[in-house]
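Every protein chain except one is present and positioned as in the full complex.
Moving on to subunit A:
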Amino acid sequence: MADAPRSFQEIILRLMTYWASKGCAVLQPYDMEVGAGTFHPATTLRSLGSRPWAAAYVQPSRRPTDGRYGENPNRLQHYYQYQVLIKPSPPDLQALYLGSLEAIGIDLGLHDIRFVEDDWESPTLGAWGLGWEVWCDGMEVSQFTYFQQVGGHDCRPVSGELTYGLERLAMYVLGIDHVMEMPFNDPASPIPLKYGGIFRQTEEEYSRHNFDAANTEALLRHFEDAEAECEKLLAFPAEDANSGKRIIMAHPAYDQCIKASHLFNLLDARGVISVTERQAYIGRVRALAKKCADAFVQTEAGGWVAEAEA
């Protein structure tokens, strides 16, 4: 077994190496603000349709309501998730997952790893799956889900999704009590950096922004714009006039859906959405996600095959 990692980034690197060795394409984060790794099109869209897929990536994630000005030992409005998606889910996915824990230095002979029922549902994505939260000595270190439906579509085949909350997992492995104290690079580096050295200030800035400063009128407008844009893009005919090709703009439309979702999260953090409105907003984002899923399964990556080939 590998020796203990020394920093946050080493844990990420080990996960990268491990999943690469298991045949996953190691992707980069999606370049938009999202609430969780699941929103990356490499998960949401690629879990749809019949084509096999295996990808792993880090996804910076934002949850504006979780901002605590950098003071809370483990709550952040910006954090990292490590995400693995394999379609179809391999029969030994649990064993593969446990291997990844060993790879980051968790001695399975000394710790108590448990799979505790936790069904996953994303009302904004119109998605659900069954699985567990994985406990290591009573602490939730990952979410393990077999996707059953995404964007209202049945997943056939089923994807297996693993989500690691990186900060929490790393703090546990490194024995750190406050996230800001966690070494980001190797403590023996010429310029050792701690998590707080990189993110404490931004946590403060964004907490203030999210709770007090974000312009709610503009956010509401942007939400409406993103919604309209998403629908407009999907309304284009499949035939592209320039290239003469069949091009359905599922991804650009989905970008607008992601945008709407994040804007909703910001509005929620600003406390301007009432409980009843909340459901309505979630429903609007879900409607977009569903339309994007409908569009994606009409594309090649989504398993669509031209009739001549079929």
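Heads up, the rule we're going with is that a contact is a pair of C-beta atoms (placed from the backbone, for glycine too) under 8 Å apart; a residue touches a chain by one contact, two chains touch by 3 or more; residues count from 1.
We adopt the following convention: contacts and distances are computed from a predicted model.
**Student:** Which of the following is the UniProt-recorded protein name of the chain this complex doesn't show: "ABC transporter permease", "Fe-S cluster assembly protein SufD", "Glycine--tRNA ligase beta subunit" or "ATP-binding protein"?
**Tutor:** Hidden chain identified via UniProt as "Glycine--tRNA ligase beta subunit".
**Student:** Looking beyond the chains shown, say which of A:90, A:105 or A:197 touches the absent one.
**Tutor:** Of these options, the touching residue for the absent chain is A:90.
**Student:** Return the single residue from A:148, A:202 or A:216 that touches the missing chain.
**Tutor:** Of all options in A:148, A:202 or A:216, contact with the hidden chain holds for A:148.
**Student:** Based on the whole complex, identify which of A:157, A:197 or A:252 touches the chain you can't see.
**Tutor:** Hidden-chain contact among the options goes to A:157.
**Student:** If the hidden chain were put back, which of A:139, A:193 or A:247 would touch it?
**Tutor:** A:139
**Student:** Using the definition of touch stated at the top, determine which of A:69, A:172 or A:211 touches the missing chain.
**Tutor:** Among A:69, A:172 or A:211, only A:172 touches the chain that is not shown.
**Student:** Identify the residues of subunit A touching the omitted chain, counting contacts across the whole complex.
**Tutor:** These residues touch the chain not displayed: 73-74, 88-91, 94, 107-117, 119, 129-132, 136-139, 146, 148, 155-158, 160, 172, 177, 274-276.
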